[in-house]
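With one protein chain removed, the remaining protein chains of the complex are shown where they sit.
Here the chain labels run A and B in written order, and each chain numbers its own residues starting at 1.
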Amino acid sequence: MKYDVVIGLEVHVQVQTATKIFCRCPNRSGAEPNTLICPVCMGYPGVLPVPNREAVRKTILAGLMCDCKIAEYSKFDRKSYFYPDMPKNFQTSQYDLPLCGRGYVQIAGIGFSGEELPAAEIGITRIHLEEDVGKSTHFGEYSGIDYNRAGVPLMEIVSEPDMTSPDQAYAYLTVLKQAMQYGGISDCDMEKGQLRCDVNVSLKPAGRTELGAKIELKNLNSFKSVHRALESDIERQAAVLDGGGELLQETRGWDDDLGDSYFLRRKEGDDDYRYFPEPDLMPMAIDNAWLEEIRAQVPETPEKRRDRFVAQYSIPEYDAGVLTADRPVADYYEETVNAGAPAKKASNWIMVELMRELSQANVPITESPISPTALAQLVTAIESADITGRQAKDIFVDMFKTGNDLETVKATLNIVKTDDSEIRNWARQAITANPKPVAEFKEGNEKSMNFLVGQVMKASRGNANPQSARQILIEELGKS
Amino acid sequence: MASDKQINVEDIAKLARVELTVEEAAEFQKEIESILGYIEELSAVDVEGIEPMAHATAITNVFGEDVPGPQLDREAVLGNAPETLDDELIRVPKVIEDGDGGTH
Partner (left out) sequence: MADQYVHQLSPATLFDAAAELAAGDATSTSLCRQLLARHEATDNILNGYRQLESDAILEQAAAADARRSDGKPIGPYDGLPIAIKDNIAVNGQPCGCASRILEGYTAPYDATVVTRLKAAGMICAGRTNMDEFAMGSSTENSAYGHSCNPWNTECVPGGSSGGSAVAVASGQAFAALGSDTGGSIRQPASFCGIVGLKPTYGLVPRYGLVAYASSLDQIGPLTSDVRDAALVLDIIGGYDPMDSTSIPDTRTGFIDALDKGIEGLRIGVPKEYFDVDGLHPEVRQASEAAIRAFSDAGCEVVDVSLPSLRYGVAVYYVIATAEASSNLARYDGIRYGARYPDTDLMSTYFMTREKGFGKEVKRRIILGTYVLSSGYYDAYYLRAQKIRTLVRRDFAEAFKSCDVIIGPTSPTTAFRHGEISDPLQMYLTDIYTVPANLAGNCGISIPYGTDSSGLPIGVQLMGDSLCENNILRAGHWLMESGKS
């Protein structure tokens, strides 16, 4: 029996700000437990929240990057439930007037499974801003709570149930992550808890309009597990339905080690969160002036940047795609080109040589020892034949090690440009010294030219430009 | 609107995480029903087209700047906590997952 798969994702993204959402405690991870806290985020008696303007701005920015309708009037609401990681036993969130309404993202390319992913638009229902909760560590009979994370600004991005395959879900997450990174909104590192994802998946007999039972999957630690969990549960659900069984709305946890999901709880209708407008916070009126100010801060999307790279720099789409996948790499490339480097050569050097060295040294491009200016100097020198390809490789290695610029490295390595008259001398010497290869070349043996070029290179101790050497040899040979 | 309202004090007390004794539940049931009866007169007021007043002032866009401020010493926080763990965490009894553990 064929089934339609309906997938919706609920993604929580921590907003990168200097401070928490309602207090001025630092917003960062890795600190000693319960040290990034104050009376406000601990929910002490008598405290009041003050919203972080930057958190609101970045949420609106996220919405603009996903083409969401931004609310003219928005507010915070209290969502009540009891849990020890929630200091106030209510979460200050947004209920009926979120900052961002309907929007969408585009997905395309090759899916995670390797199959082609036709271009599709995945709808976003809303993006709202809320506070994160503390972290519980469970020890069997008891648990320990660390409130450092309580109050970190958190965006909740709810997708429309538009996805129909694990590949689409994976692509959606990738595009979302890219947008958040591009916007400087979040690094979306799931290992650091900066992005959390819950999945809703239901199956229905193909063609039927009525939706099947919605199964929620939690405890997904990576985009890969999202893909795995979806594949696994779609199979599981299909098997149940095939066997004539019934599926009930429930929440399941995903065990990545086992590769299986397990029952957590039944969802009997919605929890009564008793939402009401947060009386301690004043509403937000987002007027046109403020909205346009934020809109001007929207960075170029990865797709638009890719297309622009192709058009502006005349590089292949493949190159543009690789360079724009990560914003820092794209930034580095443009800086290099703006410093005078030829576009295609710069692209090659970055994509191949630089990325390899950075990867081996485990250094992000933002901390590259070779600055865009230095790389531009190198690539320009190659293009103008100021240095040879061979020399370039040596210079590159030294640049990476020392961080020095071109002239300094040339001096250190004693790199000299050989001029044509010198090459002509070596060429004549090589011709004189090697009559046999000369004769063979004149008979049409191209390989003999390589030998002669090699002789010139040897004489020059590798410093001659091989293309020049070849050209000059041919000239000289033509003379006789 | 009024007629189908019936408060069950014990159910509501559960939502509010307050455990009432049997006597309290009975007493509160009567008292709160009486109060609700009084509040019932609000249903007669014509509120057509009236906006709700969630705040006493009409201010909007109150924000703080994203600049770090002072924190609390961990000692002050742990000192106030009834039970702590390893001098760094606040200790709570085990959670029995019952469908309303607020996990994100």
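Heads up, the rule we're going with is that a contact is a pair of C-beta atoms (placed from the backbone, for glycine too) under 8 Å apart; a residue touches a chain by one contact, two chains touch by 3 or more.
Quick caveat: nothing in here was measured; it's all calculated off a predicted structure.
Visitor: One chain is left out of this view; which of A:G259, A:P279, A:P316 or A:G389 touches it in the full complex?
Guide: Going through A:G259, A:P279, A:P316 or A:G389 one by one, A:P279 is the residue touching the chain not shown.
Visitor: Decide which residue listed in A:V47, A:L97, A:A325 or A:V397 touches the omitted chain of the complex.
Guide: Answer from the full complex: A:V47 touches the omitted chain.
Visitor: Spell out the interface residues on subunit A facing the chain that's missing from view.
Guide: Within subunit A, the residues touching the omitted chain are 39, 42-51, 78, 80, 82, 84, 87-90, 145, 270, 272, 274-276, 279-282.
Visitor: For subunit B, which residues reach the chain that was dropped from this view?
Guide: 1-2, 5, 7, 9, 12-13, 15-21, 24, 28, 31-32, 34-36, 38-39, 41-43, 45, 47, 50-57, 59, 62, 64, 72-73, 76-77, 79-83, 90, 92-96, 98
By our rule, only the chains that are shown with their structure count from here on.
Visitor: Roughly how far is subunit A from subunit B, going centre to centre by Cα mean, in whole Å?
Guide: 40
Visitor: Would you mind writing out the residues of subunit A in touch with subunit B in their complex?
Guide: Residue positions touching the partner: 12, 17-19, 23-26, 32-39, 42, 50-56, 75, 81-86, 91, 132-133, 136-138, 140-147, 154, 196, 218, 264-268, 271-272, 274, 277, 279, 281-285.
Visitor: Where on subunit B does subunit A make contact in their complex?
Guide: Touch residues, subunit B against subunit A: 15, 17, 54-55, 57, 59-72, 74, 77-78, 85-86, 88-95, 97-104.
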